[in-house]
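Encoded as structure tokens, the structure appears first; notes follow it.
In this view, the complex is presented without one of its protein chains, the others remaining in place.
Up next is chain A:
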Amino acid sequence: MDLKNEVMKALHLVKDPEIDSISVVDLGMIESVETKENSVSIQLLPTFMGCPALDIIKNNVVKVLSQIKEIEQVDVQFVYHPPWTSDRITEDGRRALKEFGIAPPPIQLDETGEWHVDCPYCESTYTTIENLFGPTACRSILYCKSCKNPFEAMKPISTLM
């Protein structure tokens, strides 16, 4: 296996510290991976700027990549361009969020900026938003009127906003 593949495989092991079913790759946080003989540099996109998990993620990326035999030097940087948007989350990522009980972000927004998600537990569309803000910067709190479960959804973030 070439080094770059090995790095990508390792990055799949770095999970969101607050949602441990989803990797930073599936969250769409990896902007670029460059490998040279024995060094690797990674550009990460921060999700929300005040997110306290960012530093933990950065350290975990360094830790995981340092364990690859050939690698002696790891450079990890946050970059702001392009901006992270919630449509960067992969199909696998959307599935992983749902398994965790978090509805993946809606793919489309109305012209008014309004959005809607279905219940991650029973798939019902009969849901209401209780709070646009949630326990972490990236989540909102909703309620399913069908299965009577409160749940969270990943907030849609788009440059159209």
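Rule of thumb we're sticking to: contacts are C-beta pairs under 8 Å (C-beta built on N, C-alpha and C of every residue); 3 or more make two chains touch, one makes a residue touch a chain; residues count from 1.
We take it that contacts and distances are computed from a predicted model.
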item: Chain not present in the shown complex, as UniProt names it (candidates "Pyruvate dehydrogenase (Lipoamide)", "1,2-phenylacetyl-CoA epoxidase subunit PaaC", "Signal recognition particle protein" or "(2Fe-2S)-binding protein"); value: "1,2-phenylacetyl-CoA epoxidase subunit PaaC"
item: Options A:Gln67, A:Gln108, A:Thr128 or A:Thr159, residue touching the unrepresented chain; value: A:Thr159
item: Contact set of chain A toward the excluded chain (per top definition); value: 46, 48-52, 80-81, 83-85, 113, 130-137, 141, 155, 157-159, 161
